[in-house]
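Shown here: the complex without one of its protein chains, the others still in place.
In this document, chain identifiers A and B correspond to the written order of the chains, with residue numbering beginning at 1 in each.
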């Protein structure tokens, strides 16, 4: 099929950037979206033009490195990652607009590549259970009801891609933060620190400059791992109860 | 140089305990005086960095991705083995040890493998304590499944995302240490060289992938946890960024490279759909529990399938060849990975492949759906079926899946002793980057186990043993060796940018991949390997004279990054061919056409090849030197694998 691509090009963080239009032909419907961009980049390279930079790694929908805001939606029209989006979702002659994630907490590095280290810093602020290696109890010492373990797992499937932030009209990271808070708050291992964790992670999230939640639900609707909105409610609960009860005056 | 594996003496079951007692300890107050570099943040890297930092060492952790959480360990689906015997089905440390040695076709070290099985139980405890949500039974205890043809249920899993959950566990432990100030993170930073001073590894030189800055980092020890080199085949189940560069640069600085030819080809991957393909996607091996593998009995019928003149369902039962079930009545579709892969290749080579490229076989769930109902099949494999449909656009509930083998894991890697130290003192290799535990073939659900065993439970002891005899002083980063190394790296960047040829980096990578796949893939022979060596050499020459790398060195430059990696793959490819050519036997992931039993099975030569091949770099354009570490088996009896 033949396509017209409108791609955001920006040389570096301080460059103003703008859209560039490229024509592509001979694209197979079996290609993944990223493979289509590979074709574009091979073309550009052969012509001596700088290829379009975009983040990607595993290309099987799990590492969370690929991003791209495609035709007005993060990861494109389906609820999946860009690497799992295939060209059969588009039609011959389509124009596709490709933009980077846009959020002040995700500054652009180059073209479609953004810096998501704010997510790492949020996890560093408390997204863990404080156990050292060794000296832990036997794995079967703490039975965990299957439904609880499953719910925790549902939250834990977050791949940290940032689609929630990209989709949210407020560039809010609540779904990401709440997924980690939920995963650990549900498990007995994580309960010990759950109050401190909620306080610290929310504080770090705010410090990074993410927006507030207006409960539009766009994050969850676009999340490739279908993380549920109930996690945000749980985070709110955890945070308010922590505010009321921790020793931090 | 005589290779000393430093396996502790004494009975197998006591070796590790004794060794732990015998290693030198670093005084807790002195640990903060040491700096350790960890390259790679996958299961091995993240767990090692976190554990060492917890002990009090100062750690610098490097990864080329934008976050440590992206490392490719994340993509492992199936599970992690541990000899917990929670199922009361007769599992034990010794059985896991035995299965691993046997599965590796008797090409691994007894001591290392036993230790792996021994610490496997601690890994599960550790991960659960971190909040890894493993699958559980209704009673609240951990669930297990049997995996990859194992006779016991010892595999712990988290749906089809075990690797992700384990990695996020290790990443959270790492993040905690970053917050504590004990680990300094360097994402989007690629290691370009190991710096050796007075025979010891004393740091690395890196390239900042955003700014292009070439920087030196001094330390007392360097741990390479940089994964495998499956991407030498261009198409593999590895991530796009997975590469051999760190290991290869270490190799050129004196670390021996072992058994590079041992490559695991996974039988259940989604077939290649065209030239545009950038990577291959693995479908969990568990599918073979219920799916039946077949191709048409005749070439003519396969031809019609390929042309889409008939559909799979039009082929009558008596015209289908369930070749694994016929050939291996007792194991059937559950034969080990290498056997399943090789047989898929044979039937496709006969012209009976079923997709347009002729390189695919069916994995059919028709009978399972008939027997258990669609809902039951959906319950077990729903997410895999969805994934398949997303990628191929075909519904596997209605038409059989198509699969074909793909490169998945590399058992070879940097040679290490029992302490996981390479032949360069102070330089360690952990996880898939080393060669040590899987022999010639890795069992399913053992990669995660090894990565975490090395990182959480082995390196924290053995690295301390080495540091205890080292002075606290760090080599300054303006030391001549660092400067020399920086200059070499800068010169290489310049060289790549200045070739200014006509062909893209991917062009060379694809070509190399084809050579490797055709001649050093599922089945190899002397003639093909000899030819491959020549082809790689001329491709390498062409690369350095005709590659086109755009942009500059002082910016985010994906084609420059790739060029560095492909240049190293070209050199590694040649060594793989050398290794495959010298090993005149078939074992595990190395199958030589010339060495097979009358039934077409791998024929080992224990008399002449029960050794670890360790290759020493001798300089640009020179043949590498082969060293041998003999494998001694005191606790297992070497037998011919048979799955009839």
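As a convention for this text, a residue touches a chain if its C-beta (ideal position, glycine included) is under 8 Å from a C-beta of that chain, and two chains touch if they have at least 3 such contacts.
Note that in this section contacts and distances are computed from a predicted model.
The chain not displayed here is annotated in its UniProt record as "Succinate dehydrogenase / fumarate reductase cytochrome b subunit", chosen from "Succinate dehydrogenase / fumarate reductase cytochrome b subunit", "Multiple sugar transport system permease protein", "hydrogenase (acceptor)" or "Peptidoglycan-associated protein".
Touch, as defined at the top, links the missing chain to these shown chains in the whole complex: A.
Only one of A:125, A:172 or A:189 touches the chain withheld from this view, namely A:172. Per the touch definition above, the residue from A:15, A:206 or A:226 contacting the chain not shown is A:206. Panel shows subunit A; residues 6, 8, 19, 69, 71-73, 77, 97, 99, 102-105, 167, 169-172, 202-203, 205-206, 209-218, 221-222, 229-230, 232-240, 243, 248-249 of it touch the chain omitted from the view.
Criterion: only the chains that are shown with their structure count from here on.
For subunit A in complex with subunit B, the residues that touch the partner chain are 11-12, 28-32, 34-35, 38-39, 42, 45-46, 48-51, 53, 55-65, 80, 84, 86, 88, 109-110, 113, 115-117, 119-120, 123-134, 136-140, 142-146, 149-150, 152-153, 156-157, 159-160, 183-184, 187, 189-190. By the touch criterion given at the top, residues 47, 50-51, 54, 65-72, 74-75, 84, 86, 122, 124-131, 133-142, 158-159, 161, 163-165, 168, 171-173, 175-176, 178-179, 185, 187, 210, 237, 239-241, 273-274, 276-279, 281-282, 387, 390-393, 456-457, 460, 502, 504, 506, 548, 550-551, 555-556, 558-559 of subunit B touch subunit A in their complex.
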